[in-house]
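The complex appears here without one of its protein chains, the remainder shown in place.
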Amino acid sequence: MAGNSFGQAFRVTTAGESHGPAHVAIIDGVPPGIPLTVDDLMVDLDRRRPGQSKIVSQRNEPDVPEILAGVFEGHTTGTSLAILVHNRDQRSRDYSNIKDLYRPGHADYTYDAKYGFRDYRGGGRSSARETTVRVAAGVVAKKLLARAFGGHVLGYVVQVGDVRADIADPAAVTFDQVERLADGEANVVRCPDHEAAARMVELIEAMRSDQDSIGGIAEIVATGVPAGLGEPVFDKIKADLAKGLFSLPAVLGVEYGSGFGCATMRGSEHNDVFVAAESNSRQRPIRTDVARLAAESNRHGGMLGGITSGMPLVLRAAVKPTSSLPQTQRTVDRSGAAAEIQTKGRHDPCLLPRFIPMAEAMVAIVLADHWLRAKGQCLDSPALP
Amino acid sequence: MAGNSFGQAFRVTTAGESHGPAHVAIIDGVPPGIPLTVDDLMVDLDRRRPGQSKIVSQRNEPDVPEILAGVFEGHTTGTSLAILVHNRDQRSRDYSNIKDLYRPGHADYTYDAKYGFRDYRGGGRSSARETTVRVAAGVVAKKLLARAFGGHVLGYVVQVGDVRADIADPAAVTFDQVERLADGEANVVRCPDHEAAARMVELIEAMRSDQDSIGGIAEIVATGVPAGLGEPVFDKIKADLAKGLFSLPAVLGVEYGSGFGCATMRGSEHNDVFVAAESNSRQRPIRTDVARLAAESNRHGGMLGGITSGMPLVLRAAVKPTSSLPQTQRTVDRSGAAAEIQTKGRHDPCLLPRFIPMAEAMVAIVLADHWLRAKGQCLDSPALP
Amino acid sequence: MAGNSFGQAFRVTTAGESHGPAHVAIIDGVPPGIPLTVDDLMVDLDRRRPGQSKIVSQRNEPDVPEILAGVFEGHTTGTSLAILVHNRDQRSRDYSNIKDLYRPGHADYTYDAKYGFRDYRGGGRSSARETTVRVAAGVVAKKLLARAFGGHVLGYVVQVGDVRADIADPAAVTFDQVERLADGEANVVRCPDHEAAARMVELIEAMRSDQDSIGGIAEIVATGVPAGLGEPVFDKIKADLAKGLFSLPAVLGVEYGSGFGCATMRGSEHNDVFVAAESNSRQRPIRTDVARLAAESNRHGGMLGGITSGMPLVLRAAVKPTSSLPQTQRTVDRSGAAAEIQTKGRHDPCLLPRFIPMAEAMVAIVLADHWLRAKGQCLDSPALP
Partner (left out) sequence: MAGNSFGQAFRVTTAGESHGPAHVAIIDGVPPGIPLTVDDLMVDLDRRRPGQSKIVSQRNEPDVPEILAGVFEGHTTGTSLAILVHNRDQRSRDYSNIKDLYRPGHADYTYDAKYGFRDYRGGGRSSARETTVRVAAGVVAKKLLARAFGGHVLGYVVQVGDVRADIADPAAVTFDQVERLADGEANVVRCPDHEAAARMVELIEAMRSDQDSIGGIAEIVATGVPAGLGEPVFDKIKADLAKGLFSLPAVLGVEYGSGFGCATMRGSEHNDVFVAAESNSRQRPIRTDVARLAAESNRHGGMLGGITSGMPLVLRAAVKPTSSLPQTQRTVDRSGAAAEIQTKGRHDPCLLPRFIPMAEAMVAIVLADHWLRAKGQCLDSPALP
């Protein structure tokens, strides 16, 4: 039943299969008057697409989106926005080798279990290619956050296999550190600790030689978010952010703030102490009649009781190693008979670098949704004419 | 904006504040004909309530629910079900000490930031007492799962502070192991590894003496769930389960299967190998025309591509140490001025034991929702008369 | 599947059966800070309840609501509001005469067809008694409209059988004209044309003597509503208003503005001419940067393209004659065998007088919902601190 929409006030609905004609997103609830062009969308679509570097999949698709509706004279109209991305690289491949086999770690069997059959070409609807249009929707959300309250969402890689980055202050990481190395070269692994980044690249290349893959962890930070977003009970902001991140392929864990580390902590060391915030700080509530507070530390990851606290939001997602492997793996066919499978084609030996823009998109979409929800219910109305 | 409902087909809506007259849940979409009594509800409400043992809060509330609607002659009618739990233990306490202070780790400030003011009595809407009616809704969901496909949801504690349980097979843990020790005494910490359980109790008691608290990790397992539940994109079953668990108070992390451990694994060691399932096994798809498969291992935690695989679902949630502490903590008041606070009253030094029925409820509610959704869309219709 | 909720931003969810313990509504999304007391709720609950006069049902229930949640120190908190109304007049009647019979014009058979069985006591969930809590929710919505933009919703009876009222200007009708006659006596039929009202009362009394019932038409007017509420496509304001009115029992038709009369009109006579509005008029848009317009006439009933125009909203609903009749009617029993039925008990020979507060409630709820939706998406944000 209808499970291809996300969000209530800022609602994204998608369709599309890996080897079908196109992917399309309808984005509903966008405020009118936001400047939006195809070039805006290209920034993150280029970060998401394959073929950017030697460590990611070589499938080379330009991914130029078309804005079909909802923009007039360069601005959003307030009516539903439609963005289409054609699947240009549809090789007429021979799928007979995977048509009747269930690839390990993939959704082949579970789709059959649910629907009775599936579009087996390149994973069909389960392909991560679906995230192209989510990333485009994320750009719209990011523009909304920037205009509404100067909000900013940035993700980066903090772990690949055993290589861990050392990030002193998540809120201080810059887009440039994530995308570029000191010498101006592309930071292909998107880890802002450039020393660790070099070792991550090495590890990923070793995986490729081994016909293997490797997992990792991404961290996503939202800054400038005012206190007061999120709903107290079911639609806690942490719950919707977690749903957004878990809705991405290959995510097996999500945590925020101290995360799983909280299990071994005492309350007296875990509680963050509130202090008054500087009047020019980024910490402020959505209500004008409430004090500006900050916290001396951020083990609460910017969320308390399901509502943002004004401190930076800090989340992490664990991403499994790519399931598609060039090496031979054991499996079964549609009848349940034992078989072997080799997944040819262009696959990333590590999903993390391209996961970053997808994760940013989902976080931005959740924040845009909750901003509009809070604005409708809780902000004072401007006086009517 | 409307954030007090959860689920699409099996939809739970709640209201209530800690020290208001009552909590109430309306459960919509329940199939007709399910036997349901107040005694059914009491089982899990008793597991959730305070005062069960020396290691949990001593607030002693019987929590006897009333079924206000939706049940006739002992069976659900198919129309909306309403369950009310009175807040009987409303002491006319003096709240002047916390009325104008922001308790560390609590939602006091974030509620003010959002709404401009708050019901400060015992946490108001942010109190975990709200979960009483969720737990009641969870009982209804559990009955539905049992009738629909023999499904079963069970949670237990796997870590408190540094004490970790050793669980050989999550799917083999029994309700009895969770609730009772070998000698028949109550297993107050709800850890099925009874040797670890004893050390957890010791640690929790030490925390109470220290006027402190401690975090931990819960594991929730769903067995008997057929392959085919969940939606491919946004409403992935893992995404909805994560949202459900993150919607509970104090949860800072959720993972399933290999979880964060996947970060250091290779694809060749992470992928689980499919095999044919025995024809009498619990592994089976919702479609009658598809083979019964199992997997040799369960690093995928029973979910692939957002859809259940037929293997047991295994999730873990990290729960922070109780924020309310008897010891003095630094904070600020509503004006932002520095202040000190001591939280008196009855608080659990460790939230984990009572978290178990809450987590089970949310998992059961998500599975009931996705079962009804899959049944509506994907199952063959029985012939009409 | 979950069909007991209404609205997106201002969302009402209800439960309850005619002869169960209570009806309850949870109202989600209410802005914080609205003053609300039980006395506020009583005004419309008293207009809705039976036993007000000789022409309505004599079932005498005080219908005193309890506010279970969502109000603190006399103001809405912004969290979900719960209102409960006990069903005090639950006579332990003998229902054996209708238990196995299908009453003509009622939902007995259709409930059985859907659910397999039903709560047969007094109509169970299908009883109009369910509207008590909707009426209570409507009071909350009315208070919101009044505060947000001075909006006001008023309904009245324009036709009973062949007796038609003459209403010169729907927007000029007052609450007093609807509720009181010139001599200060209660206007029991709620028709503001008091001459027609007298003839309507006569007709209704004749129906009672005849052991029969009669249909009629209600008109509902919303004034002060700014231009700009409603969504262009599916959630047109006219569509949501119609859904709201059709969700009430016994409604067989809804029209607005010229309504069915438009069928015989030419475009040149139907189009209303726009003119500039006085700067102190009630006609104004929600956007401060757009001109204030009015129209010379109001055949469009205050809605164009699914969005309010600033002119008064004028709707009409056709309500069928009461199905329950004291006289003997032919029907069948559960097996399909022919039978006779007499519906004893207290029934209104005309539903219209008590329908008015129900219809006002649904119109107010729709407008409150669309106001919050427009405020979230389209109004300029007040500057954050």
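Note that the chains take the letters A, B and C in the order they are written out, and that residue 1 is the start of every chain.
One rule holds in what follows: a contact is a pair of C-beta atoms (placed from the backbone, for glycine too) under 8 Å apart; a residue touches a chain by one contact, two chains touch by 3 or more.
Bear in mind the structure is a predicted one, so any value in this text is a computation, not a measurement.
When the omitted chain is restored, the residue from C:55, C:84, C:319 or C:358 that touches it is C:319.
Per the touch definition above, the residue from A:20, A:50 or A:244 contacting the chain not shown is A:20.
Residues of subunit B that touch the chain left out of the display are 8-9, 29-32, 78-80, 148-149, 226, 232-233, 284-288, 292, 372-373, 375-382, 384-385. Against the chain not displayed here, subunit A makes contact via residues 1-5, 7-11, 13-17, 20-24, 26, 28-29, 32-33, 66, 68-70, 72, 75, 77-82, 84, 114-119, 124-125, 372, 376.
Residues of subunit C in contact with the chain left out of this view: 1-6, 8-9, 12, 14, 102, 104-107, 109-116, 125-126, 130, 159-162, 207, 210, 212-217, 226-236, 238-240, 242-244, 246-247, 249, 251-268, 270-277, 285-287, 289-293, 300-301, 303-310, 318-325, 327, 329-332, 334-338, 372-374, 376-378.
Convention: only the chains that are shown with their structure count from here on.
Here subunit A and subunit C face each other with the same set of residues for the most part; over half of the interface numbers are shared between them. Compare each chain's C-alpha centroid with the centroid of every protein C-alpha atom shown, and the nearest one belongs to B. The angle of the rotation carrying subunit A onto subunit B, fitted on C-alpha atoms and rounded to the nearest 5, is 180°.
Subunit C has its Cα centroid 39 Å from the Cα centroid of subunit B. Listed for subunit B are residues 1-5, 8-9, 14, 114-116, 125, 376, each touching two or more other chains.
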